[in-house]
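For this depiction, one protein chain was excluded, whereas all remaining protein chains were kept in their positions.
Each chain gets a letter, A and B, in the order it is written, and its residues are counted from 1.
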Amino acid sequence: MNVTSGIIFQVLQSVLVVLIAPLMLGWVNQCRAWLQNKSGAGIWQPYKVLHKLFHKDAVLAHNASPLFRVTPYILFGCMWLAVGIVPVLATSLPFAPAADVIALVGLFALARVFISLAGMDVGTSFGSMGARREMMIGFLAEPAMLMTLFTASLISHSTSLATIVETLGHREFVIYPSMAFAAVAFLMVLLAENARIPIDNPSTHLELTMIHEAMILEYSARHLALIEWAASLKLTAYVAIGIAIFVPWGIAGAGDWIGLPIALAALVLKLVGAGAGLALLETVSAKMRIFRAPEFLGTAFMLATLGMLIHFLLER
Amino acid sequence: MDFVSWRPIEAVVTLAVIWIGLGVIGLALMRTPRLITGAAFPVGALVSLALAATGLWAIGAPPSAAILPAGLPDLPFHVRIDALSGFFLLLLGGVSFGISLFSSGYFRGNGGQRLGLLCLQYHVFLASMAFVLIADDAYLFMITWESMALSSYFLVTTEHHQEQNRKAGFIYLLVAHIGALGILLCFGVLHGGHGDYTFEALRAANLSGFWATVAFLLAFFGFGAKAGMLPLHVWLPEAHPAAPSPVSALMSGVMLKTAIYGMVRVIYDLIGGIRWEWGLTVLLFGAATSLFGVLFALMQHDLKRLLAYHSVENIGIILIGIGLSMVFIGSGHPVAGVLGLIAGLYHTLNHAVFKGLLFLGAGSILKSTGLRNLNEMGGLIRYMPHTALYFLVGALAISALPPLNGFVSEWLTFQASLQAPLLESSVVRSLVPIVAAVLALSGALTGMCFVKVYGIAFLGQHRHAFAEQPREASGWERAGMLWLTLACFALGLFPVFMIGELNKICLALIGTGLSDEAMASGWLWLAPTASAQASYSPVVFLLVIAAVFGLTFLVVRLVYHGRLRRADPWDCGFPAQTSRMQDSADAFGQPIRQIFAPVYLIHREIPRADDPQPVFRQSVEDRHWYAMYLPIARLTEFLSGHIGKLQQGRISVYLLYSFLTLIALLVFAQ
Partner (left out) sequence: MDLPFHAQLINLFAALLLLLAFAMLTQRRILSLINLFAAQGFVLVLSTLVVAYSTHQSHLYYSAMLTLVLKVLLLPWIMHRLIRALNVRWDVETLINMPATMLIGIVLVIFAFNLATPITQFAGTINKSTLGIATACILLAFLMMITRRKAVSQVIGFLAMENGLFFAATSATYGMPMVVELGIALDVLVGTLIFGVFFFHIRETFESLDIHHLEKLKER
C-alpha cells in the first residue's frame, strides 16, 4: 500500500461519512414514521433543517462564556475524528493508528464532557439537569462499552479497530459465541449513548424526560446546526463501530481499489439495515424512567462481562 | 569544589541542603516579608527546577551512592540515587517548581512571623522529601520520613486557631505514625536480626516465604496509610482542606507519591521475589480505593475536600497499575509486568501534575473569593478567565480525557490489563478485566465529578452575591499554574519520551523492558506492545480536532455568516428563573447518591408537609468511621482506662514497679 492511496481513502471516507450522516438520521426517522403509519418528512429533512439553521442569526444568552461558543466546533471536530478513525470503508487509514478503541471511547467522553459543560454554562435549570443526566448515562455506558470492546480485543489480540476488522472479517468464518453477548451489550450502549428510546427520546421536549435536548436548549442557529450534525455523526460512528466489529464482511483491505465499490455497496446495505432496525427497536419499546437507566446499562455491562468470561471459557 | 566530577547524588544532596538553608534564611527574614515571597520562594523554585533536571539525569546515569558526613558515630547516613529515585526526584522538582512559583504570589500579604515559619516548614518539607527519595539505609529513611510527616503536620496546622484544623492535623499525625510503625516493622522483618540496616544488606536478606509475605503486608499497609489507601484514607479529606492550598498541592501531588516510591522500592527492590497473590491484594485494594474515592468525591461540596477524595481515587488507579504489574511478574510474565509498572509510575507523575494544578486553582479561587464551598460559587470564568482555563485543563486531564496526560496512563493501564489471557489461573484471568472495568467506571465518574466542579464553580450564574468582585490570580500564581498546565500538555502529547525513561527504571528494577518493537515506533506513535496491537497518537488526535475546528469555523463563516445577537437565556420559555434554580453541588451528585446508596451513610431530615418554613437537610458520611475507627478508638480508651489504674500517684508504688521489674529481669536473665 502506498501513502497516497491511504490518504485518498482517508479523505474519501471522512467526507463521505460526514455528508451521509444526516441522511442516516433522516432514514431512521422516515422508517419510524412508516412504522407508525405516518407519511414522514422524507429522508432529506435533516439537510433542510441544517441549511435553515445555518442561515439564521445566532442568539446567545447574555452571560454565555467563550466555552459555550467553542463547544459546537469541538464537538464537531471530535465526531469528525471518530468517523475518520473507524474503518467504515477500508481498514488501511493513515489516521486509524491515532486512536484505538479505548481512545475512541475517550474521544466520545471528551465530547460528552464539553457538551455537558456547555449545558451548564448559561446557568439555567434545564441545562444543568440535562448535564447531570447526560453524565449519569455516560458513566454507566462507558464501562459497558469498554467491556464490549475488550471482548473483541481479546479475540483479535488487539485494541486497534483495523486489526479487529482484519481478524474478524478477512479470515475464514468462525463463530464467536462471546460476540453474541457483546453485540447485545453494544446495542444497548448505542441506544443509551445516542439519546434514543428507551433511555432518551430524541423527538420530545418534555421536561421530565429529556436529556440531550435539555443541554442544548440555549443553542441556536449555526451552533445548534453543528451540534445536531455532530449528533448524527455520533450515531453513524456508533453504527459504524458496530458494523466493524460485528459484521465486518465487505470492508476493503489495505489499498484495495477493486474492493472499494463492494465496500461501498456493503456499507449502504448495512446502514440501511441498521437504520431500519433501529427504527423498529424504537417503535416497539417505550421510554424508561430515568432511574431504570442504571438497570438497563448495568445489564449491558453484565452481558459484556459475560461475553468476556465466555471467551475465556470457550474460545481459547 | 570540583563540579566536573559530580555525580547526581552530590547534586541532589547539595540542592536539598540549599532548600533547608533557604528555609532558615526565610525564618531570619521575618522582618521583611516581602523578601520571603519575592526572593526565598522563587529561589526555592529554581532549586526545584535544578532538582528536576538532576532527576532526569539520574534516570539515565548509573546508580551513584555516597555516605554523608552526618548521623550517629557508628551509623553514618547512606544515600544512593538510581533510576527509580531519579524519576521521583524529577516528579518532586518538576511539580514543586510550579507550586513554589505559585506560593510566592499566594502567600503575599501574610504577616511576617507566620510567613517566616511557613517558609521554613515548607522548605524543610521539600528537603526531607528529597532525602526520603535518596535514602539508602532504613535509619536515614525513617528519620527523613518522620521529618517529612512532622513538617507537613506543622504546615497543615498553619491555621491552628481553628479547632477543626487542629483536629485534622491530629488525625493526620496519628495515621502517619501508624503507617510509619508498619514501615519500621517491615524493615525489622527484612533485617531479620543480622547485618546492618543499609538497603544493600536488606536487599541481600534471604527471607522465607512466610516472612516475605509478612514484610510485604507491613510495607503495603504502612505505605498505604501515607498514600491514602482505602481503610486508611481518613486523614486525607481532613488534612488537605485544612492546609494552605500550595501545601495541599504539595502534599497531594508529591508527598503521597513518596509513599508510592516507598512501596515500589521496598516491594520490588528490597523484598523481591514478587508473588501474584501479593499483586492480587494490591490490585483489589487499588480497585476498591479508586471507586470509593470517586464516589465520595461526588458527594462533596467543599472544593478542597473533593480534590482530596480524588487523590484517594488516583492512588487507587496507581495501585491498580502496580498491582497488575505484580500479578504479571509473579506469574512469570515480566514484559506485561513492565507495562503495568510503567502505567502505574506514569500515572504517579500525571497525578502529581494535574492534582497540583487543581489544588493551585482551588487556592486561587479561595484567595480571590474566600470560598471553598461550591454551592456558593458560580460564573467565575467571567472574573478569572486565566484560572478558569488552567483549571479546565486540569479537570480534563484528571477525567482521563484524550489528548491530555491522565488519559495516557489510564490507556496504558487498560493495555496492561488486556494482557490478562497470559495468566494461568482462570479466576485471576477473569478478575483482571473486571478491575479494568472498575477503572473505566471510576474514570467516567471522575468526568462527572469535574463537570460538576467546573460547571458549578466557573460556569453558570453566581449563586450568592460576592462580597467584592473576584479578581484574577496574580502573576506569580498564574505562572505556577501555567507551568503545570504546560506539563499536562507535554506529558499528554509526547508520552513516548517519558515512557522511554520509565523503561530504563524497569530495566534496572525488573531486569526486563518493553519489547524493541514497542520502542521503535517513533515519538509520534505510542505503541506499548506492537503497533498492530494498540497504538495511540495524541498529537495526531489533537491536530485533527484542531484542524476540523478551524476548517468548520472558516467554512461556516464563508458559506453562511457570523451574525450574532445577545438576549436573555431562553430556558424553555420559563420566565421567572433565578440563579438558585441551577443545580447545586449536592443536587448534581443526586443520581450517584441514589444508585450507590448502600455505599454511603446518609442522614436525611425531611420536612413535614405542613411545615411553614420547610428545611431539607442531608449529610453523607463515611461508613469507615463507624465500622472501623470508632471501635478502635473505644477499645483504646477502654484499655488505657485500665492501664491508667497503674498510676497511683504515690512515689513508693512507682518505686515498687521499678523494683519488681528489676527482680523480673534478674530472674529472666539468670
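One rule holds for everything that comes next: contacts are C-beta pairs under 8 Å (C-beta built on N, C-alpha and C of every residue); 3 or more make two chains touch, one makes a residue touch a chain.
Everything quoted here is computed from the prediction, not taken from an experiment.
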Given A:Val184, A:Val247, A:Ile262 or A:Ile290, the correct residue touching the omitted chain is A:Val184
Out of A:Gly250, A:Gly277 or A:Gly298, only one touches the absent chain, namely A:Gly298
Interface residues of subunit B (partner: the chain not displayed)
426-427, 430-431
Note that subunit A touches the absent chain at residues 174-175, 177-178, 180-181, 184, 294-295, 298-299, 302-303, 305-306, 309-310, 312-316
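Definition applied: only the chains that are shown with their structure count from here on.
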Centroid from C-alpha atoms only, then distance subunit A to subunit B, rounded to Å. What do you get?
36
Counting only contacts in the complex, subunit A reaches subunit B at residues 54-55, 57-63, 65, 67, 70, 73-74, 76-78, 80-81, 84, 95, 97-100, 102-103, 105-107, 109-110, 112-113, 116-117, 119-129, 131-133, 135-136, 138-140, 142-143, 146-147, 150, 153-154, 157-160, 163, 205, 207, 217-218, 222, 226, 291, 294, 301, 305, 308-309, 312, 316
Inside the complex, what are the residues of subunit B that reach subunit A?
378-379, 381-382, 392, 396, 399-402, 407, 411, 414-415, 418, 420-421, 426, 429-430, 433-434, 436-438, 440-441, 443-445, 447-448, 450-452, 454-456, 459-461, 525, 527, 531-537, 540-541, 544-549, 552-553, 556, 559-561, 563-572, 574, 577, 579, 581-583, 587-588, 590-592, 594-595
